[in-house]
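In this view, the complex is presented without one of its protein chains, the others remaining in place.
Chain nomenclature is as follows: A and B, assigned in order of appearance, with residue numbering initiated at 1 for each chain independently.
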Amino acid sequence: MEEFIIEMLNITKEFPGIIANDNITLRLKKGEIHALLGENGAGKSTLMSILFGLYQAEKGEIKMNGKPVKINNPNDANALGIGMVHQHFKLVEIFTVLENIILGVEPSKAGFIQKKEAREKVLRLSEKYGLKVNPDALIEKISVGMQQRVEILKMLYRDNDILIFDEPTAVLTPQEIDELMEIMRGFAREGKSILFITHKLNEIMAVADRCTVLWKGKYKGTVAIKDTNKEELSRMMVGRDVTFKVDKKDANPGKVVLSVQNVTVPSKTHKNNAVKNVSFDVRAGEIVCLAGIDGNGQTEFVSGLTGLEKLSEGSIKLCDTNITKASIRTRSKTGMSHIPEDRHKHGLVLDYSLEENMVLQRYWEPEFQQSGFIKSSAVRSYSEKLIEQYDVRSGQGPETVVRSMSGGNQQKAIVAREIDKRHQLLVAVQPTRGLDVGAIEYIHRQLVATRDAGKAVLLVSLELDEVMNVSDRILVMYEGEIVGELDPKTTTVQELGLYMSGAKRNTVKEIENA
Amino acid sequence: MDTIYYLIQNTLPVAIPLLLVALGGMFSERSGVINIALEGIMMFGALFGCLFVYLIQGNSMDPQLILLLGMVVAAVAGFIYSLLLSFAAVNMKADQTITGTALNMLVPAAMLLFAKMYFNSDGITTDVDFYLKGVPGLKDIPILGRMFFQNTYITVYIGLFFLLIATVIFYKTKFGLRLRACGEHPHAADSVGINVYFMRYAGVSISGILGGMGGFFYAVGVMDGNINGHTGVAGFGFLALAVMIFGQWKPIKILFAALFFAFLRTLAYSIALIPFLDALDINQTFYKMLPYLATMVVLAFTSKKSRAPKAEGIPYDKSQR
Partner (left out) sequence: MRNNTVSSSRKVDFKRLTGLKGFSAFTAALLAIFLGLIFGFIVMLVASPANASAGFQMVLVGGLKRLGDVFYFATPILMTGLAVGFAFKMGLFNIGASGQYTMGMFFALYVGFMWELPPGLHWLVCVLAGMAGGMLWGFIPGIFKALLNVNEVITSIMFNYIGMYLVDMLIQGNAAMYISSKTRTAYLPASAQLPSLGIKNSSLNISFIIGVAVALILYIILNKTTFGYELKATGYNKYAASYAGMNGKRNIILTMVIAGAMAGLGGAFAILAPSTIAGSSMTYEPINVIAANGFNGIAVALLGNNSPVGIIFSAIFVSHIQRGGTLASLYGFKPEIIDVVIAVIIYFSAFAMLMNSTVVKMLKRRRSNKGQGDPGTFENAADLNKSQQVDKKGEA
């Protein structure tokens, strides 16, 4: 009988209408790095939230060193030495690094915070583990990588020795990822036990000792990494073999559709520009991918391109029309379609019905309205056509309230709407985020079909696989600048990583010649 | 010079209710709950404070002691009334603005009902003289003595004392840190074991306490110890909200904002004493509009920059993340 520091036995957790965890068992050994693998929606985060006390399981029990424990809230977890780095950092932006670290466990006398004491401990820890931070910097002013260090220091400050990392690498450069892996190994050597949530196989192969796989809320098994390989893990994760390749012919670029010249966009969070002097063209019949780590100006660039924000400098031409200062509606009329990054925030009116959302970009066209009155029969037949053609599934067809639809079908609705709309350029921002493999494949096929129909496609993506497999040309964005142009056929992921992390860059001249 | 002394002496008792109530609003909003009910809370506090004074007057107690006791009664009343907002906003996840509006409408109606039934009038009239001719020892300091320690109310010093306490609690204690975290990022607070519901109850309750006190101080310092269901507190609760926004949800800035508005109002009601303004012969009602107009001008210029607590107005729901 082996020593397990944590055992989660037969855990079941239901949310209204969905069983997020169905009889799941996970055993963590002391001093190991244990990966928790699964697709989006497989129940990884839920399981870890139960361990961390954010949720309570309906069935099953948690044992620590063989003894049953009750974890009703994060305080209980903390008392047991369990800490967690959340996927979306839980940091108060207007607080300093130090305030964030001590929040909840403030050293105090008669209610008054003793900051000096806290600062010494933080500096000591940061020294010991090589996690350099400035305790007095405001969170909103520091980089994402730095913010993650703060999250890690939060756990160390609480003397936790069971550390949960929820998708810690999503926001990091390949180089930062390597550093994080090293830090994790250091923790394991010290006897701390690590649970590492991810859906990236390379990282598991590189750092984990064992791996537990979840699939659609169910337990698929636990394997030792030294006895397995990527292919087996991936089969366990998706329940079938996956081709990582996207089927497509070579691109056949035509005339320039989108021409971006010296575009600069100010930042909302800091004083510098978020996008600096960016220039490039996208031609008909090609998919150009804007790659980069999250937060390097892609969001701001797209906002400027699509008209959600104003440019401070530069010009944009679409189909030979200058749209630099044009309204969103004019851009749309000129031929721009836009699959937005955040489908709930921008892409859909969740409380509208599916048919109302289907005409969100077109309700003003004569086809759907006459002197200001909406032609509801035209809206109905059009949306029924799209639902059929793009296989959008929902409970009550065109009348379904979109909020009640699954994420994949919501995204399909947006894709249908944007592709069917008359357009020359499709701007697709992270179109597959948060979707399962089936939906991802579907959307990739649609992007390629759009390209083959002679449209220009600008894809903005954070997923390396997507960048490498879907695009015909890669532009790498780093700190608001285009630092390199790469050909996905000749480049490697490692090379791409070097550009994305700013370790390598082409001069402007080289890009022009490329 | 006499005019300046007069204006300062009259500004402070008006500024103090604004200050306290705006500070209350700050605690509530920075814990994450929009408190538009401050107007109603003020009236509720004033009602009970005055009722207490009415019941106790005439038994030769020292007026300042009566004031202090009335303040405690008003604070308790404000606290209790604010629980209605906390319950709706925290437990029932209700729309905070609508709830606040309902609470604002309830008090004047209830007060009129009550006063008509038991006093046969529109409010409560008391006759204790809370006025302070001078503070012994301090009133004779040259210039400052006349500015700050003559012809005033004890409420001024109490108010400033509470400003000090509030600032210290807000910035120096773990309670303050946790409260501010709940208004910015409640999920972060929850993830480190802070009880967001409790902190929001605490924030709203503090606004109830300070709002109730502020209402009573308004009755004392502005209305001579009376309160009436028709005029109520004349929009001071709403002005306090504007003061809070103008003060960027920060205690010391709120002090200056409160002084600014109180000065405008005092000016409006003292036109007859200021020869050159009196000579203009502008309708007095115009000056009464002035604080509200000034609020709009100030908001027009500051609101693009101002940064409200990020999570304010959004009910906290553990299961959504």
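Quick notes on this one:
Keep this in mind: a residue touches a chain if its C-beta (ideal position, glycine included) is under 8 Å from a C-beta of that chain, and two chains touch if they have at least 3 such contacts.
Just so you know, these numbers come straight off a predicted model, no measurement behind them.
Among the residues A:Gln369, A:Asn469, A:Thr491 or A:Asn506, only A:Gln369 touches the chain that is left out of the figure. Among B:Ala102, B:Val135, B:Leu273 or B:Ile314, the one in contact with the hidden chain is B:Ala102.
Only one of A:Asn21, A:Ser394, A:Gln411 or A:Ser501 touches the chain withheld from this view, namely A:Ser394.
Only one residue from A:Met64, A:Val246, A:Leu360 or A:Val493 touches the chain missing from this view: A:Leu360. Summary of contacts with the chain left out: across A:Leu350, A:Val437, A:Leu464 or A:Val493, the touching residue is A:Leu350. Remark: the residues of chain B touching the chain excluded from display are 36, 84, 88, 92-95, 97-99, 101-103, 105-106, 108-110, 112-113, 116-117, 230-231, 235, 238, 241-242, 245, 283, 285-286, 288-289, 292-293, 295-296, 299-300, 303-304.
Remark: the residues of chain A touching the chain excluded from display are 15-19, 41, 306-308, 327-329, 331-332, 338, 340, 345-353, 356, 360-361, 363-364, 369, 372-374, 376, 393-395, 397, 399, 401, 403-407, 409.
The definition used in the following text is that only the chains that are shown with their structure count from here on.
If you average the CA atoms of chain A and of chain B, the two centres end up 45 Å from each other. Taken together, the chain B residues at the contact with chain A in this complex read 172-175, 177-178, 180-181, 184-185, 187-194, 310, 318-319, 321.
On the side of chain A, the complex with chain B involves touching residues 15, 52, 54-55, 73-75, 78, 84, 86, 88, 90-95, 99-100, 103-106, 108, 111-113, 154.
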